[in-house]
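Pasting a structure here, questions to come.
Missing here: one protein chain of the complex. Every other protein chain is in place.
This part shows chain A:
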Amino acid sequence: MSKKILPLVLGAAMGVAASAAHAGTLEDVKAKGFVQCGVSQGLPGFSNPDSQGNWTGLDVDLCRAVAAAVFGDASAVKFTPLSAKERFTALQSGEVDILSRNTTWTMSRDTALGLNFAGVNYYDGQGFMVRKDLGVTSALELSGASVCTNTGTTTELNVADYFRANNMPYEIVAFEKADEVVAAYDAGRCDVYTTDASGLYAQRLKLSNPGDHMVLPEIISKEPLGPVVRQGDDQWFNIAKWTLNAMINAEELGVTSENVDEMKGSDNPSVKRLLGTEGAFGEAIGLSNDWAYNIIKNVGNYGESFNANVGPDTPLGIARGINALWSKGGILYAPPVR
């Protein structure tokens, strides 16, 4: 008898626990009152804590936007710093509701890992940084250069591919830690420093004279970074996806956190649909109709977030480049709200 009861009790206990997680993430999030967001352990401009301990960055803003969409309150979010190794487990096991951690969208992650990428909030790629006095303007002029990079990462392989494809001799100077690579480059041990372009801008700040260095225009790998959610919860997936789309659409329509209240009275039907004064698009994803208004009011549109965290006026000073709107020479293109 007791042999039969134990599994029953255990099963019941697990059933309760499991059903709590399987019932849509939105209900879970609403029940606990905040969004649990997985971020990096510190990547300048994307997710990094400041000296007051507040998280800031492009990835962080996306989580705040999701919180704003669900609760109308951008502070209803808690951040879990995750290392690169544990990030997917944390999402799969339900420790975080959304992973916004400069994660590259690849096919294997999207399919085999049981994850869904909700879009791209930053198009990154591997780039090169050189001294300005080298007089180089293109990566194709780097023949014979010595290249500083991290050991054992795909950056090393990408460099090998790129130089071989262009028939250029080169020499790799590899180090274990990013700090060592920067120090070596700063000391003149190599001509070129290569890593993801966003990283180049961040590391440039650690050089003695950041102004003496420039990032070359060539990007030799595709690294589309975006927010990730668990597969199998379409409602939550939609919320993440449309939060990002709403931020991009808002920029395209010229809706900012400052003028959003005036824009509510706009005659433009696209703006009306976005801000919920026309149609019931919020209800379709299980939220209130002013979901996008809350995002823009509390967090801002994509351009505002970009400029505040990584843009030209920040220490990082990253130009919009391909991350500009499609109408302004970039490839940022969000489906319309209608």
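In this section, a residue touches a chain if its C-beta (ideal position, glycine included) is under 8 Å from a C-beta of that chain, and two chains touch if they have at least 3 such contacts; residues count from 1.
Note that contacts and distances are computed from a predicted model.
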Message: Since a chain is absent, check the UniProt entry for it and pick the matching name: "Alternative cytochrome c oxidase subunit 1", "Amino acid ABC transporter permease", "Ion-translocating oxidoreductase complex subunit C" or "Fe-S cluster assembly ATPase SufC".
response: "Amino acid ABC transporter permease"
Hidden-chain contact residue, picked from the options A:43, A:58, A:136 or A:296: A:43
- prompt: Quick one: which of A:30, A:78, A:109 or A:264 touches the chain that's been left out?
  reply: A:78
Message: Touching the hidden chain in the complete assembly: which of A:75, A:89 or A:166 does that?
response: A:89
Missing-partner contacts on chain A, residue numbers: 14, 17-18, 20-22, 41-45, 48-53, 78-83, 85-86, 89-90, 92-95, 179, 186, 202, 205-211, 314-316
